[in-house]
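Our next item is chain A:
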Amino acid sequence: MLSSGINVLFEGSNMQRLLGGLLITAQIAFISIIISSLLGIVVGLMMTLKSRVLQFVFRFYLEAFRIIPILVWLFFVYFGVTNMLDIHLDGEIVAVVVFSLWGAAEMGDIVRGALESLPKHQMESGKALGLSFWQLYRFVLIPQAVRRMLPGAINLSTRMVKTTSLVVMIGVIDVVKVGQQIIERSIIDFPAASFWIYGLIFILYFIICYPLSILSKKMEMKWES
Partner candidate 1 sequence: MSMNWEFIMSALPLYEKAAWLTLKLAFLGILASLGIGLLCSIVLYQRTKGLERLVRVYIELSRNTPLLIQLFFLYYGLTKLGITLSEQTCAIIGLAFLGGSYMAEAFRGGIESVSKSQIESGISIGLSKLQLVRYVILPQAFAVTLPSLGANCIFLLKETSIFGAIAIADLMHVTQDLIGMYYQTFETLFMLVVAYLIILLPLSLFLTWLERKVRYAEFGN
Partner candidate 2 sequence: MKGNNKVLLEIVGLRKTYGARPVLDDINLSIHKGEVVVVLGSSGCGKSTLLRCLNGLESIQGGDIKLSGKSLTDKNVNWQEVRQQIGMVFQNYDLFPHMTVMENILLGPSKVQKRAEKEVMEQASQLLDRVGLLNRKDDYPRQLSGGQKQRIAIVRALCMNPEIMLFDEVTAALDPEMVREVLDVILGLAKQGMTMVIVTHEMGFAKAVADCIVFIDAGKICEIAEPDEFFSNPKTERARQFLNIFQY
């Protein structure tokens, strides 16, 4: 029964639909990662400024995302914010907003850590050369910091990709939802559909995340020495 079940994957346009769902998932992840990276750099730079107020605000922002589960944030924005403002937001938009805010906080912390780990004399010798504030960051600090933060940033991306699986809970037609639809429709012809569909989705996520985690591990090893 199981062995024949695998055909459910190739029945009709099933595979095409699943990959279509995956594309939605990938889009959400990709856009969120880009936005978080950009915002994260800004946040990280601001965290290195010696303003106590800013530091407190960003700390609070970061901890808010670290303590409250992401799914709660998704619910909060999808049901709560839309209700409060009396607007409708698509699940995709909500997902991108929440993931980007979360990613920016985490990315900001990574950027801050990388910048703060740079030896102080680098900054001082840059200043001694008469570089302006922006030149200092642009030519001295950022190029060095990038190396230190890339492994962490890639790790964060892997986490974000995995977290995209949650969007099914706020009504997005992602790869999981498409899988559920196919399972429901083919329950008569392919009783074992759920085994194969979820198995496939499991593997799809693995195929995306595994190379990323290998890459980050390799970078870490290379730049540590």
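To be clear about the criterion, contacts are C-beta pairs under 8 Å (C-beta built on N, C-alpha and C of every residue); 3 or more make two chains touch, one makes a residue touch a chain; residues count from 1.
If you want to know what made the cut, all candidates are chains of the complex that A comes from, given by their letters.
Worth saying up front: this structure is predicted, and the values here are computed from it rather than measured.
Novice: Out of the numbered options 1 or 2, which touches chain A in the complex?
Specialist: 1
Novice: Under the stated contact criterion, what part of chain A meets candidate 1 in this complex?
Specialist: Of all residues in chain A, those touching candidate 1 are 1-2, 5, 63, 66-72, 75-76, 79-80, 83-84, 158, 162-166, 168-169, 176, 183, 191-192, 194-199, 201-202, 205-206, 209-210, 213.
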